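One protein chain is absent from this view; the other protein chains keep their places.
Entry: chain A
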Amino acid sequence: MIMNIGAVRQSRGLLGYIFTTSMRSTNAMQSNKKFSTTTSTSTTSSTSKDNELIKKSVFISQSYDIFTNLAIEDWIYRNYDLKNHHILMLWVNNPCVVIGRHQNPFSEANVFGLKSAGIELARRNSGGGTVYHDRNNLNCTFFTPRDRYDRKYNLNLISRAIYREYGIDTEISERDDILLHGKKVSGTAAKLGHPNAYHHCTLLVDCNKNNLKSALTRNEKEEIISKATASVRSPIKNLADVNKNVNVQQLLTAIGYEFLRTPADKLCDGGRELVMQQRGFQLINPTEKWFPGLNELRENLNSWEWKYGKTPKFTVSTTIELKTNDECHNSMKVCVDVEKGIIQKIDLILKGSSEVMPIVSSLIGQPYDENNFEKIVNALKSVSTENVKSVYENGL
């Protein structure tokens, strides 16, 4: 994924001032380096005086498209100077499944099924597990400089907001989940870079549980072996399950105000006094003309190479029952190796045999998905055991 690194040209200009012209660099680190002479360099330890200077903004995205929102998240992470500015971004998406950076989408959902249902699949930049989003799920991203990254602060802030607004008691688990009566209402992931970092999490407000369940279901008969991060499945709950009044709009206002009224270094209430000193709420329109470079980020996130091509190597297999003429049941295992999202090879292992028989197929070199796998399986099912056995015994 990438950005034009700015070229720095220096020339004696009109007045003998040194002109430093540069392409608008979309790398925050670059811009900080060039102009740091005019601003004081940040110290690693934050004193309370420094924290007085930190102004907070709440950005609310005008888009419901997962790729646009992931792109603007990335844009802010790369381009904003967060030294004295902490940002909370609040965003909502149309129904989609979002997998972690190092995950295998085929382990987490029925990818082909999602496509048919019109549910987008996206791979985010941060690690962690898979989540399902819909319009009744609120996403929160906390942007800070790397040295002020604090997940517990963020999650506690959300918990406080929910309590202050609705009187609902939630707790933060060790795995950084927000729990309501022991069930998950939120999942967390983060990205730590230089000089910025972000922590994002979901909040289930009134999500459609049936849709969630069917989106995150895959064919269990297909066994997948891979080194990809596996999701830890947990039972979930909606905030609206305990209080019918909870809705996304009201909740985001509550969390936003809690963010603005809490000092950056302490979980306490600064009240209206502190809110008055902040930058406040802002709607953002994530389009190229407002944020140059955004389209490129979005295209990358929506590309096959990123979504599927980044899948860690895996092998998917299933067992096919063979019917024989002599009522003797046998089975064979078909294994498909997939690397970078492409079918590399297809193997057949007859039960009881240790021999591995490679299959020639036009599907080798094609992108993998469950549909293709089913085609392979169906093709193999139609071959009778006799043929298979004879091939084994007589060789090819």
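FYI, a contact is a pair of C-beta atoms (placed from the backbone, for glycine too) under 8 Å apart; a residue touches a chain by one contact, two chains touch by 3 or more; residues count from 1.
Keep this in mind: contacts and distances are computed from a predicted model.
Within the choices "Branched-chain-amino-acid aminotransferase", "Dynein regulatory complex subunit 7", "Electron transfer flavoprotein subunit alpha" or "Glyoxylate/succinic semialdehyde reductase 2, chloroplastic", the name that UniProt assigns to the complex's undisplayed chain is "Branched-chain-amino-acid aminotransferase". The residue touching the chain not shown here, chosen from A:Lys183, A:Arg279 or A:Lys313, is A:Arg279. Which of A:Gly127, A:Gly271, A:Pro292 or A:Gly365 touches the hidden chain is settled by the complete complex: it is A:Pro292. Across the interface with the omitted chain, chain A contributes residues 13-15, 17-22, 24, 31-32, 34-35, 37-39, 55, 57-60, 62, 79-81, 84, 249, 252-253, 256, 260, 275-285, 287, 289-292.
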